[in-house]
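Removed from the display is one protein chain of the complex; every other protein chain stays in position.
All chains are identified by letter, namely A, B and C, in their written order; residue positions are counted from 1 within each chain.
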Amino acid sequence: MDYEITIGGRSEKVTLSRSAGEPEQYEFQGAAWDQPLRVTVVRREPSQLVLSIAERIYSVRPFRRSPGGAEFLVNGELVSAALVAKGGPKAAGAGVASVNELVVSHFPAKVVRILVANGARVKAGETLLILESMKMETHVDAPRECTVLELFVAEGEMVNRGAKLTRLDFG
Amino acid sequence: MDYEITIGGRSEKVTLSRSAGEPEQYEFQGAAWDQPLRVTVVRREPSQLVLSIAERIYSVRPFRRSPGGAEFLVNGELVSAALVAKGGPKAAGAGVASVNELVVSHFPAKVVRILVANGARVKAGETLLILESMKMETHVDAPRECTVLELFVAEGEMVNRGAKLTRLDFG
Amino acid sequence: MHEFQRVLIANRGEIALRVLRALRTLEIESVAIYSDADASARPTIEADRAFRMPGVSPAETYLNGAQIVEIARRSDCDAVHPGYGFLSENSEFARLCRENSLTFIGPSPEALATSGNKLACKKLAEARGIPVVPYTPDPLEDANEAARFAEEIGFPVLLKSAFGGGGRGIKEVSSRDDIREAFESSRREAESAFGRSAVFVEKKLVRPRHIEVQILASQGSAEVVHLGERECSIQRRFQKLVELSPSPVVDAETRERIARHAITLAKAVEYSNAGTMEFLRDSDTGEFYFLEVNARLQVEHPVTELVNGIDLVASQIEVARHGKLPFRQKDVRPSGVAIECRINSEDPLSDFVPNTGRIEYLRLPAGPGVRVDTALYEGLEVTPYYDSLLAKLIAWGPSFEEARRRQLTALHEFKLVGVTTTIPLHREVMVTPSFVHGELSTSFLSDSGVLKRVSEEAQRSDPDRFAIAALILSKNQFREPTSPRLGVATAPRPPSFERGGRFIDGL
Partner (left out) sequence: MHEFQRVLIANRGEIALRVLRALRTLEIESVAIYSDADASARPTIEADRAFRMPGVSPAETYLNGAQIVEIARRSDCDAVHPGYGFLSENSEFARLCRENSLTFIGPSPEALATSGNKLACKKLAEARGIPVVPYTPDPLEDANEAARFAEEIGFPVLLKSAFGGGGRGIKEVSSRDDIREAFESSRREAESAFGRSAVFVEKKLVRPRHIEVQILASQGSAEVVHLGERECSIQRRFQKLVELSPSPVVDAETRERIARHAITLAKAVEYSNAGTMEFLRDSDTGEFYFLEVNARLQVEHPVTELVNGIDLVASQIEVARHGKLPFRQKDVRPSGVAIECRINSEDPLSDFVPNTGRIEYLRLPAGPGVRVDTALYEGLEVTPYYDSLLAKLIAWGPSFEEARRRQLTALHEFKLVGVTTTIPLHREVMVTPSFVHGELSTSFLSDSGVLKRVSEEAQRSDPDRFAIAALILSKNQFREPTSPRLGVATAPRPPSFERGGRFIDGL
C-alpha cells in the first residue's frame, strides 16, 4: 500500500498504479476491500474529469485545496480528502486534540452572554458563552473539564466566522 | 449625444455622464427618449454589477467581447451591444450587404444535396443546397438573384458551424 | 409477472432522465447507455451503471439495437425502456429483446409492426367506421403517381412517410410543380430517420386541430383505459411546439366518442402499454379523422400526467412487469388544465433552423404547478447529432387561464444563454389573443402573426438596456482574461468587470 488517504475522518491504505496503453486507466487497491478497482479516464476537461469505475460514471470537479489535500465535487457532492504521506507525520486538520485549545466561532454571530471569567475552572458540559445567529441561541459548552485561559470577546460583540472566542487549558 | 450604440439591429445616439459624489451614479440621455435616466451602481463585484435604474434593479454579468462591442447578461438575458465610434465607420457585424457574399453554415450539419453547379445563375428563392442537422433538412436558398462563384463542400460531407458553403455574386 | 431488479434505458437527454426518476421511485436499478457525445450527460452520471456505445451517430449508438441488447444482457437487466424516438417503435428491436429474455417496456413486436404501418392502421380504422382523411392506400412508386392522386383529391396535399413519426419526412405540396422535389426530399428524410423510404399522399385539411388520445392497455388489450386528450395544434415543420390537455374544443361527449375510437383501434391492433391515437379535427365540420398510432410514450406525456395525477412512465413499467393496469377507468379523475412548451435549440426567426453551442448560463423556472423536464446543465455542449429538444416546460392550473398565466410567468423566469431557443416565441404565443381564447390550428404560427411580434420584441428599444450598454462599453468595464492559456492545464477564466480603464475617451 503506497498511500494513506483520509476522507470524512476515515483513513484507508491504498495503492494506485497506471495500466499500460490507452485509454488512460489505473488499478486501485485498498486494504479494506477485497477486489481491485479499474479507474478509467473517460474524458478530461479543465473543469471536470469524467471517470468510470466498474460502470459507474463520475463527474469530478475541482473545488479547492485543503490542508494536506483537496476538496472536489463527485457528482455534485463535496468530498474532502487528505493524503497522509508515507511514514511522515499526520497531516494537519486531522482533529488531533491538544492541551491548549482555541475555541473559534463556526459562524458569524452576536455574543449575547459570557458565563465564565478568565481563569475560571469549568466542568465538562458547562456553558462558557451564548451566541446568537439567525435568531437562534447557541450554547458553547466545555467539552471536558478545563480552565479558561483567555476570553477574546465581550458581551454584545458581533463576531465573524473563525473569530477566536476563548482559549481553554485541558492540562 | 456622445455615442451611438447598437443593440439587436437598432442604433441609438446616447450620452452618459458621471454625477458627482457617492454612490457612483451616472446620468443617461438618449435622443429617442424624453426623460434622462439615473443609473446607480448598487454593488460592484468581479462577476457582476448590480445597477439601479428608476427603481429597477439589474444584475449585469460579463459574457464575452464581440466585434466593436461586448455581450453581457442583464438579469439572465443576453444583450449584444456594439459601439459606433463618433464619426468613424460603422462597426463590423452590422449586417451590411456586400456584392460578393460568403454563405456559411450556422450549425454543424451534413450536406445531403447540392443543387447548383459552379457558375450557375440562380433566381431568388432557388435552393442551393440542403443540410441535415438534428434529423431535419434545412434548405439554403438564394436570397436574391445571383451567380454561384464557388462551392466549398461536397455531398455527404460533414461541416462545422461557421464552415464556408458557397460564395455568391449579386453584381 | 416479472419483477424488475434492473432496467436499461435505451435513450438519452431529458427522457432518459425522466425514465431514471421513475425507476428510482420504483426502487429499480438503472443502467444507462451513452454515446461519446454524452459521456458527461446527466443520465450517464446519475444512473446506477452506465455503458459506453462508441461513436456519436445515432446508428452507432442509440439505434444500435444489437449492441444495446448485448449490454442489457451483460449487465443482467430484466427489461429495456426505449423512451421516445430511436428504437421506441421498432418492432425488430422489440423482437430482439424478447428473444433475449428482456422485457421491452412497450407494445409487443406484432402490435408495433401494425401500429407503425400508417396505411394499415388507416384501413383498420376505416373497417371499423372511424373516419380517416383521404389518402393513397398503397406506398407510391414515383412522383408521377403522387401527382396523379393529388390532382384527384385536390391540392394542397401532404407527402408522408408510411412508417415512423416525429414530423420527419412530411412535406406539404400546394401545386403540381413542387411535387417532384418534395417527393424526393420526403423519401430521403424517411430513409435517414426510419430506414424505410415508403411514402404516401394524404389530403391536407385546412386549419385543422391536432387532437390525440392517450391510452394505456394491459397485456393483449384485455383492458384499455384512456387518459383524456391532448391538443397539439401549434406546430412548426410538422412537429409539435405547444401541447395542452384537455383541448378547449373537446366536450365530455366528444371526449367519450374519440376515446371510444382510440380504444377500438387499440384492441384492433392488440395494443399493450402506453400509446396515443392521433386525430385531426376539421375546423369547418368539427368532424374528427383518425391520423395515426404513436406506439410509444409521447414527448408531451407530462400534460396528461399533471391533469390526471398519474405517473405514465411508472405505469408503463407496472404494465410491463405485471401485465395488468395499475388503475381502472373510474380511477382516472382529471382536474384542471396543463400546457407544455417545447424549448428547442432553434431560431424561430430563421425558420426554426437548429443551432448548437455551449449552455453558458441557465436558470430554470419554478413555482406552483410548474414542472421542467430537462437534462440541461451549465456547461453542457448542445451537439448536432440528436434532436433539438432542450427542455419541456409544463404548467398546470385549475383552469386554462390560470395554466396560461403560470406558463407565461415561468417563461419569463426561464433564462438560457448559449444557444438560440424557442423561449421568446412561446412568450408571444401565450399572449396571442387567439391562444388566450383557445382558438388553435396547425396554421397557428402563420395565421396569428406571432413570429412578427417575436421579431419586434427582439428589436424593442428599451432605454434601460441602452443605458447599461453605455456604461459597460464607454467605461470599458468589460474585461476578458488577458492571456487565455488554452489546453488542459487551465480552466477557462470567466470574463469580468473592471473599474477604470478607458475604452474610448470623453468620460
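Quick note on the criterion: contacts are C-beta pairs under 8 Å (C-beta built on N, C-alpha and C of every residue); 3 or more make two chains touch, one makes a residue touch a chain.
For clarity, every value in this text was computed on a predicted model and none was experimentally measured.
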item: Contacts of the hidden chain among displayed chains; value: A, B, C
item: Of C:164, C:275, C:302 or C:463, the one touching the omitted chain in the full complex; value: C:302
item: Residue touching the undisplayed chain, where the options are C:5, C:25, C:174 or C:459; value: C:25
item: Omitted-chain contact residue, chosen from A:12, A:101, A:150 or A:169; value: A:12
item: Contact residue for the chain not shown (choose from C:60, C:191, C:223 or C:402); value: C:402
item: Touching residues (missing chain, whole complex) on chain A; value: 2-3, 5, 7-10, 12, 14, 16-18, 26, 28, 30, 32-33, 37, 39, 44-49, 51, 53-54, 56, 58, 60-65, 69-70, 72-79, 81-83, 85-86, 106-109, 112-113, 130, 132-138, 161
item: Positions on chain C where the hidden chain makes contact; value: 18, 21, 24-27, 46, 302, 305, 309-311, 333, 335-336, 363-364, 366-374, 377, 398, 402, 405-406, 409, 412-413, 479, 481, 488-491, 493-499
item: On chain B, residues whose C-beta touches the chain left out of the figure; value: 42-48, 50, 52, 54-59, 75
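Keep this in mind: only the chains that are shown with their structure count from here on.
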item: Interchain centroid distance [CA atoms averaged], chain A/chain C, Å; value: 47
item: Whole-Å gap separating chain B and chain C, where each centre is the average of the chain's CA atoms; value: 30
item: Sites on chain C at which at least two other chains make contact; value: none
item: Chain B, residues touching no fewer than two other chains; value: none
